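Note that this complex is displayed minus one protein chain, with the remaining chains in position.
This part shows subunit A:
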Amino acid sequence: MAGPRLSRPRPVPGPALTLLLALAAAGPAAADLDLRLETETRLFTAQSRGDAAVAAGLRASHAPRPGEQLVLEAFVRADAREDARSRADLREAYYEAQAGLLTTRLGARRVYWGVAESRHLVDTLNQSDLADDLDGETKLGQPMLEFVFGGETTALSLYALPGFRERRLPGPGGPIVYPFPLAPEETRIEAGAGLLHADYAARASGQFGDLDLALSWFDGIGREPDILPCLRQGSGFPGTEDEANCALLESVTAAAPRRNLLTPLLQALGLAPSNAEIAAELEQRAYANLVLVPVYQRERRLGLEAQYIHEALALKFEGLVRDTRSARSYAAVAGFEYNLSGLFGSAQDLGLIVEALRDTQPGLLSARYDHEVFLGGRWSLNDVAGSQALGGVLIDSTGAGQTWSLEASRRLGDDWKLGLRLRAFTGGDPSDLANVVKDADELRLTLERYF
């Protein structure tokens, strides 16, 4: 696959500047401004190293007229060790107008779809920032034009999504130790029309008594790349003159010296390297020139979300059919959350979460979800500090290991917030090169100040 390559992601989508000017013109008195500062310490416990970062988030909104809104959300971070995390991003920058049943939004937005806890399967529109956190819950703003036709509890949303943002992957200094260097500059995107490219999506949602249903459709560049080992550009292997070559086997085979009728004789006399020597030399050369290349494919996906609530029990389902040029695949998350409220006569709540995951998509990354079970709990103390914790374990039933996670937070006073995240990977095959998360265990402490 050698589709046209898009330029590097543009972190500042077009409408942002207009918005900034509009907000500036509105003046600080009229605009609603919120500032957040954060310090973060990360410890990669399996690698006995760590990292520190400071970050700031700014949100501004302004209503020029009733029913209209300008929203800007910017984020900037300086990271001591992982350069991939030191960057600024406009997470949201959009204009919204409400008229009758129609809501129109233009600009960079984040839109969330889904009901499940262990995997955000049908959530499609926004790219994930895995450099921020491997859980993929941090999203990059996606430029879009959105029309929502809403009823009381129903909605039909239509999206045109110009521009594509690549997934941000952890870089050197981050939690992942890649078996080969990551080559984001070699990224491949299968797309039709280059700069004029746009993705399209639609979603219909509604409530039928205690049942919530949503059906979504997407046609565009899949947000989740496959990460392929390829031979580096200029490595001397066939097909690497202009770009990396991901047809590994063919390229390496073609690089072997040509054989003729005399070859066996020369080899027998020791005048030519033996087959084993040739293979070993080639293998060594190939390994030394391997890089990891993110490859994005165009896909069409149809997603279904369902949630049925009966008293303290919520049944949840997310299902997906994806079609790419090469294959059709299916994925689903199904499970329940049972809420025990007023735990032990206190005000505390405990939600028990059980989910089963399946995914037939081949690929390095989706293997984490091919055949798993998630067991978890959500604990809310319902105290003044808003203390809460969400933890669980994702267990691969084919023996590829377990992912443990815990997220907890509480307020300190009215304006400070303390957060803890813990993630650990156990039981995977440590010799498997694809098991890039084996040493990615992480303990993260954050302290935020809100203004």
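Convention: a contact is a pair of C-beta atoms (placed from the backbone, for glycine too) under 8 Å apart; a residue touches a chain by one contact, two chains touch by 3 or more; residues count from 1.
Note that in this section contacts and distances are computed from a predicted model.
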Absent chain [UniProt protein name; select from "Outer membrane lipoprotein-sorting protein", "MoaD/ThiS family protein", "Carbon-monoxide dehydrogenase large subunit" or "Cytochrome bc1 complex Rieske iron-sulfur subunit"]: "Outer membrane lipoprotein-sorting protein"
Residue, one of A:P257, A:G342 or A:P362, that touches the chain absent here: A:G342
Hidden partner chain, touching residue among A:A88, A:V384 or A:L433: A:V384
Contact partner of the left-out chain, one of A:R85, A:R168 or A:K417: A:K417
Absent chain, residues of subunit A that touch it: 32, 34, 36, 61, 69, 96, 98, 100-101, 103, 110-112, 137, 139, 148, 150-155, 157, 205, 207, 212, 307, 309, 311-314, 339, 341-342, 347, 349, 382-386, 411, 414-415, 417, 448, 450-451
